[in-house]
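One chain of protein is taken out of this complex; the other chains stay put.
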Amino acid sequence: MFEREDETVERVIQHLRLPVAIDAGLDARVMREIAQVPRPGRRMKPLWPLLAAAAVLATVLVVRPWNWNAANAADTLQFVLVAPQAASVALVGDFNDWDPARSPMQTAHGVWATVVRLAPGRYRYAFLVNGVEWRADPSAPAAKDDEFGTPSSVVTVGGRGS
Amino acid sequence: MGINSVEPSDAELVRRVRTGDTGAYGALVSRYRDRLGRYAVHMIGDREDAEEALQDSFVRAYRSLARCDDPARFGAWLYGILVNRCRTTGARAARRRRMFVHDAQALDLAAHADRADRLDWTDAVDRALARLAPDYREAFLLKHVQDLEYEEIAELTGAGVSALKMRVKRAREQLQKYLREAEHV
Partner (left out) sequence: MMLAALLLVTQAAVQDPRLERLDPDTRGAVAAVVDSAHGVGLPVEPIIQRALEGATKGASGTRIVAAVRRLAADLGTARTALGTSAAEAELEAAVAALRAGATPDVLANLRDVRRPPLTIALSVLADLVASGVSADSAAAAVLALAPKARDADLVEFRRAVERDIALGAPPGAATSVRLNAGAFDVPGVTNTQGNPNPPRRRSRP
């Protein structure tokens, strides 16, 4: 059954016009941020914008350090595997399209390592040793669903969503 | 009786903030929070990003309050800050216009992917809205949901009135089309 065009769109509009609940804490957060800012209304001196920005920045860092880190949206993690006999080790996972060429690891005395920047999220990964052998990360939680028959591990980076 | 208990106007509140009464800004935030928040949520399509954009806009408005030329039109001025802020927000799980492939298995999958046997209408609306081009969505929301006049929208967005009318018209057409499609999945 087809509604007349206008009716569909009107239903949409009525739906969108419904009140949307905004987090009640927002008012307090705004007031907290502006408390650090020197009062507006006066003639601004050239140095002022810098000071104001620094004050707001400091507030954000002090009041919400976790969110600030999250707002940067990435964490730098080091992945390590001890494999003295290996000729090559690659890190593969959800963060590099499971492509062994993307994150080859460097070794010193049998300890293989590499560093990766990860945005918040949960990532499955594994080490590919000598191009053929799959190893999970012994120091990380296991990925339980290994539907391809090889072990994987999981790393989760916190912060605000994707 | 004797005391006039009408709420202070925007101009009055702005005046108080400018003379040092920071708390008066709180009244402005309360006054505009829900209405502007509704716009941000529908425009951005994500509650958290919308609240962040809203919060950011309030703070920016406060910091540049000296540049608000007409305190009586604080609301419009704040709107302008918010509309701009919503434009620059990073797309988060943006659902773009796509054609999609159906095969029997995939349709089956879609049916089971959602608890109800068919999509909630409100989900369909949200998705359809998200599929609109940003400037269509913006114009549509400002006109039909936020109830602004075309002249006001022109001021906020910098677009001409006839261009805006066309955008709203297109938005209506496309919403209609997407919702039809959603019914037939």
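Each chain gets a letter, A and B, in the order it is written, and its residues are counted from 1.
Here is the rule we use: contacts are C-beta pairs under 8 Å (C-beta built on N, C-alpha and C of every residue); 3 or more make two chains touch, one makes a residue touch a chain.
Predicted model, so just to flag it, every value in this text is computed and none were measured.
The chain omitted from view is touched by exactly one of A:V92, A:V116 or A:V129, namely A:V92. For the chain left out of this panel, the touching residue among B:R47, B:R60, B:R73 or B:R87 is B:R47. Contact between chain B and the unshown chain involves residues 46-48, 92-93, 95-107, 109-110, 112-115, 119-120, 123, 126-127, 184-185. Although one chain is not displayed, chain A still touches it through residues 66, 92, 94, 97-100, 120-122, 124, 128, 134, 141-145, 147-150, 152, 154, 156, 158-162.
Keep this in mind: only the chains that are shown with their structure count from here on.
Rounded to a whole number, the gap between the C-alpha centres of chain A and chain B is 25 angstrom. Partner chain B is touched in their complex by these residues of chain A: 2, 5, 8-9, 12-13, 15-17, 19-23, 26-27, 29-31, 33-35, 37, 39-44, 52, 56, 160-162. Those residues of chain B that touch chain A in the shared complex are 17-20, 22-23, 25-26, 29-30, 33-34, 37-38, 41-42, 48, 51, 54-55, 58-59, 62-66, 92-93, 122, 125, 128-129, 141, 144-145, 172, 175-176, 179-180.
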